[in-house]
Each structure stands twice: as C-alpha cells, then as structure tokens.
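Pasting a structure below so you can have a look.
A single protein chain has been omitted; all remaining protein chains appear in their positions.
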C-alpha cells in the first residue's frame, strides 16, 4: 500500500504511520517528495485492511497496490478454467449458449422451450423455479415442482439445466435436479449462500450485482473458490447507471477486462443487460465479438403470456434468428458452439 | 397503465392490445392522437405485470400509473409510523441517534462505546456480530458471542441494541439479544430474510441497497409489512455513483421524498454514506435539517485499531462534537432527541 | 402527455388541470380510475413544456408520450442517412473506420500515422488541432498549424480528415481544412457551437456527452439538423458510471437503440469508451457486431511519447491486428469497409 501524507504533515505523524505500517507486518519505505511525504508499505497487504491506515493522523489517502482476490487471479492460475456440465461447455474456445424462459411455468412450456432452443443451437436450458421478485405480489416460482419439470425437460432433450438458488437452505434440493447453480445478481453478496455453493460439486454461474465493482465480483467468486469449488463462471448482466432507455447498462468491456485478470470464464446476459427484446440479438453478437465464453438468453413460447420478464424474452423464431447471427460472429472469432 | 403504440401501428395490433388489457382485468380506453394511439388501462394495475403489455405488437412503451407498493404507502396510512424499541424512539418528532462500532470486538470495546455514546446523547447502540464482508479474508464477526456482549452493554447502559441479521436461519438467535434487527444494504433484496423479519416482533431497520431505487426499497419494506411486522424504519446509506472522492454518494433528497410517499420513518447513515470520518458530522447535521427521523453513526474507541470500517468511524470526542452540532440543528427543526 | 393526479385530488384541481391542458392547445380526456384520475392530453406536446403541467395543484406526475425530437426521428425519415466525406462513407452497409492520434503533434507524426492507418484499412484520419483539456496545464493543441498538417496528411494519402471544433468562432478556419467537423463530448450541449455547425456544409460527428441521455443526444443533433445540415453522425464514446476499472463505461446497446429511433448513422469510439489500450480491439469488434456504422480509434506512432491520451492509443501494429479482427466481424455482419 501507498500511504500519502498531507502536505506539512508533522514529523510525529509520519513516525506514527511508519509504526502502524510495521504493526501490520508490512515494510515501510519513506519517500520525501517536494510537496508531500509518501510511505510505501511493502508486503502482502491483503492481510492488512487499508481502512486502518486511512484513519491515521495527517493521512490524505491510502492507495492499494495488490488486488484483494487470490484464487480467482490469473496471477495464481494462468490457464483459463473450462466449466463443463453435461451438454454445456464454457471456456477454452467453446461458447456456451444457455437459453430458456425466466420462470418454469408448466411442463408444456419448459419442454417446448427446451426442444426449440436445442434445435436452434443452445447447449443448456435455463429456467427459474425459485424466483426472487422485487415485489411480494409477483409470481414467486413453482419451487421444487419447477425443478422436477426442468429435470423432465433435460430427460427429453439432453440439455444441461441451469437454475437459480436463492438461499443456502435450498442448496440440497436444487443440486439434486440442476446441473449448474445460478447465483442471481441480488444475491451476489449473500455470503452464506456463496459459501454453501462452494461446498457443492455443482458448477456455479455467478451473476454480477448491478452496482458491484469487478473487484467485488471477483471477491464474491473468491468465497466460492475458497470453500472448495473451482467450477465458477462469472456473468455480466448489466449495471445500474443513469440510462433509462434500457433497464440496465451492459458494459461489455467487462469481458476483455476479466480475461486479463482472472482465469474464470465469462458469460454475458443480454436479456437482463438490456431489458428489451429488440436489443437482445445485437448485444448477444457483440458479447461474442468482445470475447465472451458464453451467453445466457431468455426465450419463451409466448412472451406476452409469460409470468415474468416477458418484455425481454424472445420468441422461438426470434431466438432462431439470433443464433444465425451469433454463429457467424462466433465463426469470425474462431469460437465453437 | 398507459400503453403507447408506435406511430402507424396497424389497427389489428391496437385491437390485440385492447384485448390484452381486458385479459388483465383492466378497462381499456383508446385515445387516438394526431401522431399516435394510446390505450389507457384503468384499474388496479399492481396485479398486472407491466412487462406483459410491453412485449405486445407495435407497443412502444408502457407507462405505469400506480406505485406498486401498498401497505408502505402514505395513501394507505396517513399518520407517520413511530418505531419504539426500549430507549430508542424514531419518528413523530423524536430523533433517534444510533451509534457504536461497526463490529463488536470485545466486551471492553463495546461497553466503553456504549457508555461514551450515551453520555454524548445517543439513544441506541449499534454493533455488528454477524458481519457480511466483501472479502472472505476479512474479519467476519464474533457471531453469537458478539450478541452476548451487546446484551451486556445494554445491561450496563440501558441503551437499546441494533444489530444486523444476515440470514433467515439466524433470526431466532439475533432476536433473542437484539432490540432492533438491521437488514444490511447487501441483503435488501434477500426476500427469504425479509419475510423472516416480517414474522418476528422486533422492529427492523432496513437499509437501502446501493443501487436500489426508492420503489425497490419500498417494495422490500413491503415484504416485511406484508408478513405482519409494521415496525419498519427505512435507512438511506448512500448509493453507487461515479463519484470516487466519497465511498458512496449520500442523496439526502431521499428523506423528504420518502416522507411524501410513505408513513415509515427515515434514518440516515452518514458513516457509510460518505465513507470518510471527516465528512460524517456535516452530513449528520444535513440529514437532520433535511427532516430525517434518525441517524446511525459509526463510533469506535480507537478507529486506527478497528477490525472493520476504521476509515469512517469517529472517536468518542469526534462523536461528542458532532452531537453538539446535531443538537443545535435538531432544535432548529423542532426535533427532540 | 398523461397527467397523473394524486389520489383524492379535489375536483377543482382536476378542473384546473383540464383548463391548463386546453391552454396549451392540447385536447384533454379525463379517465377516472379506481384510485386516481388521469388526464390524457392529446396533440403535439412538443410545443407544450411538460414542466408547466407538473407544477399544477394535486399533480403527481406528468408522463410524456411523444419524443421531443423531430427531424432526427425515424418516424420523420425512414431511410437511413448515409454520410459521405471524401474517402469516408458511414451508413448504408458501409463501415467507416476513422483512426489517428489524439492530437496532431508534428508533420512527421501525422503523416506517418495517416500512411500506417490507411495501409491497415482505415477510411479517414482523425487528429486534434484545437484540444479541449481538463487541466489548463495540459497541451492545448497546435491550433491552425495543426489543421495545416492534417491537410498535408490528406494530400499525401487521400484520407478524409476528421477534426474537432471547440467554439463557434473557429468554425470557418476548421471548415477550411477539415472534411468532417467533430463536436466533442464536452461540447455536446454547447448550443451556439451546434447551431454554427448546422450552418456549414461539412458533415458533423457529434459525440455523446458522458452524462447525456439518448434523448439529449438526439436533441443536440436536432440543433444541427434544424439549422440546415443533414449530414450528422452520432458517436457513442462512453458514459460516466460507478465503474472505475475503465475510464468510461461503453454502452453498446446505444447502437441498436439509436437505429430503432433515428435515421442518423452511429459511430462508436472504443478508445475513449474504455480508456485503456488493451480493451480497445475487443470493443471495436463488439461495436461492429452490435451494428455500428463506423468506429473511431486513437492510434499513435509511439503512445509512450504522445502529448495526450497515450494510455488509450494503439501502436501501428496493434491497430493492424485490430483491423484483422474487425474485418472478420464486419464480414460476418455483411458490412463493407
């Protein structure tokens, strides 16, 4: 860490901070500049909360040097992680295409969706059984019954099943039916849930919270990795900004940035990332061109009758069109679907 | 709801949308303008997900008219809710002052803090026992042991205890020791937790998530209210914006805005809302002048040694100074502490 | 416009608002719902400032129905506008590739840049002569001397020249040398400058301000169009959000969204949009896959010696690599460079 002292900081404050740095197990080097004194603290600062130094006397700011995550870091493991779950492979040059309705609503709906997306080229089925909803008055999902219907759809099509888990106490039942556990954006910092996911043998799709920094996303992944599960996919699904013409702002620079920082594969969700069906196909193609390892898209037999997220769901023909464009861009990127 | 059709929408699409509106139990009125046709859908739109209409043919946008929350609304209950928990009263002209360390660290620390803040005028003690931390490598709290220490501090000072609960499964143990259950910003949309809080008899301090809209905050409160617990305080603690000189941006207009929409009292957290000790006192005064019903502030015997949040914690003398200023502003606002 | 009255609005306030709507030349229709009364105001609301109705008694909110821009709207002109300036064509299936240094620094620098980018496939040369700089202590550009050097580079390579104009009083001199006038993000709402650009015969590249909504961008374009110049390109160059790992957040959904609203072509700037050279190529490809009509990229013979924006400039070989990838994605999109 770099401790920047205020101009004219008294010598006793500088000496105090030198001792503080030492007490954290770091080695201080004092640099006296023309205007300010700076104390460089050398060592593994991840064990030393930056906040402690910040509250010291005459301290102007504290600049961290090392990233706080370890296991997720490309500096720890240089080869890209490839996540595999049945029909789904994400990473290592293979593009995962996860599609399906927001919520599982009926056997007919989920099985028809599975057949349609498979025909168009999807490699896994998504569908929510436990639904976290903004309003208590909205449809909350079919729960275990929904999980069973997902298993039926998998039996009929062979597609791996990706579904959300919203609480640590549901991990067992969800793991029984799902191939991949999805941690939703609202739960990205639900640490009890992350730890529980870390103790399972199921791959995890971890969605970025809409106001989470990349560092916070990687630290959330670190909870899962640290608990023993290395099969983690990161998912960019859009952030909250001042833009109101889309439901969220989808920042695709996340993709190359994460690839430069972590070995974990990166999936993009253009459905939540835009919140409007007419924008989804363009952003799916853009995600692939930006280097994404996978996409996750909402598809519904009849979006006008969907019990959730109809405004951002594609019909089967729309998804089929989208896949035609995506295949071309994937080929241009030398990615295999 | 107001369904705005695209210019030149074909008559069959307009007729289709009229039927859709009817199928939601709403009464359609068609307004044919010079450029566009608009369909007003009259009735209780809260049972009718707006998204369904949005995905209809030739629909440009759908504008909701009614707020989606009910029990929290000032239109449902016109008198301000007053929350009471032992020494703490929030609302109805009484200013709650909740202070204490970020984390409970030891008996000595928490008891000394309780005595100091009480002497300076605080009306409740805060302190975290279960700590949600961004990094798995940070101090995670003393858990039940911390709760016991909070109870000790209450026994010594008479101050009500406010502490965070991070999972539904911990509600019972936390309720046993705490006077007020705090739901943290990261858990504002942890619906399983909100429902569990709704089934207790403890007042709840619900913190706004850093990217939550006011409507989302009120809908989160609605989960608690709908489950049967009417003693809910809303807490503004800062939002994520592009500003980097503060850890979060503290938008105090939340206070008068919420007072115009809901009967629930509003508390402001200037410690998390700024993230820097030197800014806390000014923002505490500003919160009171904006009409807040309470403030919650981090105070620590020695912020340089704090196990968490030292950079935004006040020392005892700093807090005492702050309270001198706050008392003057509270008097100017005719608020009693 | 739709005027939503507060619940229990007294009849006299409703009558007052009906008269207000009429006084704006709009036709009111009163819709009395179960909870609220809504007054729909039919007619061309663009002549009627929404704010006036908002300040009426018992008015809860006013929802606009029509977009406030006219000439830029796809509803006004359905065929895409194609912008042509010498070697540069943007729109109508032709991808414009504008490249070059942030600032013109010397004849050698700009001529070498022009040759290099042309060889790699660029279709126009960018370079700043009048530089708006955040700090008064930064390099401010070579001014007219820089314009002359750009003309020299054009003479040597045949590439059209795109350069920024920062004040209405400079329009004549810049127009004398430039093929395209660029209006920078900081000047997107400099209306005196926009009007002056509207009176020239040069095409204009209008950059989105970092906190401008799409509607504000289109209204800025409207100033130029309304003054008589129809050759306008819109440029997405990133917005200010809470993200700090990139200098700006580049929201590519702008591209398909604008294509659904306006006939003007859309250019993307991945250099400013990310602020870091290693992210530029991926975002250039993503922009093309999202449907952009052009890209504008910073290239410098030696970014380490650049007088401005070195951190986001590509070297010649980096740009050449980028173009290899971009050509493949453009082909996948059936776009010609």
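Lettered A, B and C in written order, each chain numbered from 1.
Methods note: a contact is a pair of C-beta atoms (placed from the backbone, for glycine too) under 8 Å apart; a residue touches a chain by one contact, two chains touch by 3 or more.
Nothing here was measured: the structure is a model prediction, and the numbers come from that model.
Participant: Thinking of the whole complex, not just what is shown, which of B:10, B:278 or B:317 touches the missing chain?
Facilitator: Residue touching the absent chain, from the options given: B:278.
Participant: Considering the entire assembly, which residues of chain B contact the chain that has been omitted?
Facilitator: 211, 213-215, 239, 241-246, 249-253, 255-257, 260, 273-274, 278-279, 282-283, 285-291, 325, 328-329, 331-333
Participant: Take the complete complex as the reference. Which residues in chain A touch the chain that isn't displayed?
Facilitator: 2, 4, 7, 29, 31-36, 38, 40, 42-44, 63, 65-66, 75, 240-242, 244
Participant: Footprint of the hidden chain on chain C, which residues?
Facilitator: So the residues of chain C touching the unseen chain are 20, 46-47, 49-52, 54-56, 68-70, 132-138, 166-169, 186-187, 189-192, 209-211, 216, 219, 222-223, 226, 239-240, 276-277, 303-313.
In the analysis below, only the chains that are shown with their structure count from here on.
Participant: With a step meaning a move to a chain it touches, how many steps does the shortest path from chain B to chain C take?
Facilitator: The least step count works out to 1.
Participant: Express in whole angstrom the distance between the two chain centres, defined as the mean CA positions of chain B and chain C.
Facilitator: About 38 Å, centre to centre.
Participant: Give the residues of chain C touching no fewer than two other chains, as numbers and ranges.
Facilitator: 241-242, 244
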